[in-house]
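Only one structure is covered here, and it is reproduced in the block below.
All protein chains but one are shown at their positions in the complex.
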Amino acid sequence: MNIVVLLKQVPDMEKVKFDSERGVVDRKSAGTEINPFDLNALEAAVQISEKLQSQVISMTMGPPSAEEALKESIARGANDGILLTDRAFGGADTKATAVTLANAVKKLSSYDLIICGEKSVDGDTGQVGAEVAEFLDIPHVYYVDEVRKIEEDYITVVSNICGGRYIKRVKFPALISVTKDINTPRLPSLRNKMMARKAEIKKWSIDDLKEYLNPEEVGLKGSPTRVKRIEVPPEIKRQGKVCRNNISSFVDEIFKALKENKILEG
Amino acid sequence: MTEKAHKGVLVYAEHNKGIIHKVSYELLGKGRELAEKLGAPLYAIILGPKDIDIKELIYRGADKVFYIEDDVFNKPEEMLYKINLVEAIKDIKPEICLIGATTFGRSLAPRVASALGTGLTADCTELEIDDSDKLIQIRPAFSDNILAHIHTVTYPQMATIRYKEFFEAKRDINREGEIVKKQGIIPETRLVEILEEIKGDGIDITEAEVVVAGGRGIKTPEDLKLLKELADLLGGMIGASRDLVDQGYISSDYQVGYSGHRVKPKLYIACGISGAPQHLAGMRDSELIIAINTDPSAPIFNIADYGIVGDLYEVVPMFIEKLKRQESIA
């Protein structure tokens, strides 16, 4: 069985700086890491592979430096890493990203299961997984917080959706997107870490995917959504209103604020 | 694709086992506003079991409601929804399509958008129409630190919208509109099968949108019921400072603080909590903070949006009463 884990290299959000006056995001000094949600996806894949002796391939689209994230995934248990990197892929929205990833998956000799994290901490969309599934024409299950059973042709999972938990049985090949509740990602051993630093990461450019991919569908060209501008809202200041007398009318004021903030129905 | 080929604003009305989700009314409210700016009709579409009270969607502003009726839609099976929704959108040809960013909406929308070959903007918090009648979709990113203004070059312009970002559309039972019922497309073989729904019982205070927390001002363990009542009315959970956990009033699952859980709810109500640094470390990032304490010098007031110098045993019942009164009106 082959499992593909889709992951993304993201800036360390604790260190990204936001300048509200100039409206810019400075991620230069932030350093990078694997999107935290994707670590859950990787851990889920590695746990399955330990039971079924399957292969785990991690895949990402990004700049050449995203190789680091794939090496890290190998340290944490992936067998192989594939980096989709090409200038032509730059500026992609979720659709163009999903098209690129889906076609790279097609290039693999075979796959049964694709696992991704709930969303990325920088883009925050959570769309790429379902879009990849659509482009591959395979079923998907979102918000998986438990893997119940794996059979020859099926995986049974628990999906936390619509305010309930649903046991869903899905036919391979399939894509699942997991939540952070599914597991606690393990730390790599120091030895795996050392080994992974030297691991070879396959790099596929647009040329390597030309049998599968129309160049018009990738990168900025292939992106139907465009960012017109970015706004960095200033930090919210606390109201700091304190009341000692006439509490009842103060509570009315609070209720008004709760309604404005949509915490209470208006 | 030319613009004229697409007209109208389509709201996907979500339901859970036949009960319409409130986000649908919020989308109708916003959708109405957009439709009027464009001089276009407002449509709603619902895929659901029989006998949903879909007139409600008209009362809330839809000019025309498409109702794809089948009991299979009692279960949240995205693949079935997708096939039907995609076909319907191809027929309706709206210029804008809005879906609530609930868990189901987040799972369904990208599937539908890619099947239609159009773009999708996730988790919007504001929508505007620009001078050339295009939809500007405003959404937070980078863990809510920035707002991106996005437009879509394909049609329909699709977006998912966060729950509780817009006001619900006003209800007008004299409104009239058209209802179009359709047959569902139900394929023979299904790749996803829902075996069972299980009931959860996990306590995760970090997920709560509202936390009503008690501290040293709580005199007996029974008094926590008062906070629980308020939390229930607000759809939230109760929390506690370390003192209450140390005294054995409540389990550490509910403890907020440096040596406890760090929470970031939309609303945090601190009742009888003085605000020791220990506690503040666990809740200072809450969106709105209300503090109730008899001690005007309590540090909790420094980080509160609304501070009430008073006895929680008098103030909390005031909140409860007002909420109950409001419920009985609604």
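For clarity, chains are labelled A and B in written order, and residue numbers in each chain start from 1.
We adopt the following convention: a residue touches a chain if its C-beta (ideal position, glycine included) is under 8 Å from a C-beta of that chain, and two chains touch if they have at least 3 such contacts.
The criterion applied here is as follows: contacts and distances are computed from a predicted model.
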item	value
From "Phosphate ABC transporter ATP-binding protein", "Peptide/nickel transport system permease protein", "Thioredoxin" or "Glycolate oxidase", the hidden chain's UniProt protein name	"Glycolate oxidase"
Option from B:N74, B:T294 or B:Q326 whose C-beta touches the chain left out	B:T294
In chain B, positions touching the absent partner	216-217, 243, 252-253, 258-261, 274, 276-278, 280-281, 294-299, 302
Footprint left on chain A by the chain that the document does not show	12, 14-15, 17, 29, 31, 33-34, 36, 184, 186-191, 193-194, 197
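The rule we apply is simple: only the chains that are shown with their structure count from here on.
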item	value
Euclidean distance of C-alpha centroids - chain A vs chain B, Å	22
Chain B contact footprint on chain A (complex, rising order)	13, 16, 18, 25, 93-95, 98, 121-131, 133-135, 138-143, 156, 158-171, 174, 223-233, 236, 238-244, 247-248, 250-255, 257-258, 261-266
For the chain B and chain A complex, residues of the former touching the latter	16, 22, 75-76, 78-79, 82, 102-104, 106-111, 113-115, 118-123, 136-137, 139-154, 164-168, 191-200, 209-210, 234, 266-267, 287-290, 296, 301-310, 314-315, 318-319, 322-323, 326, 330
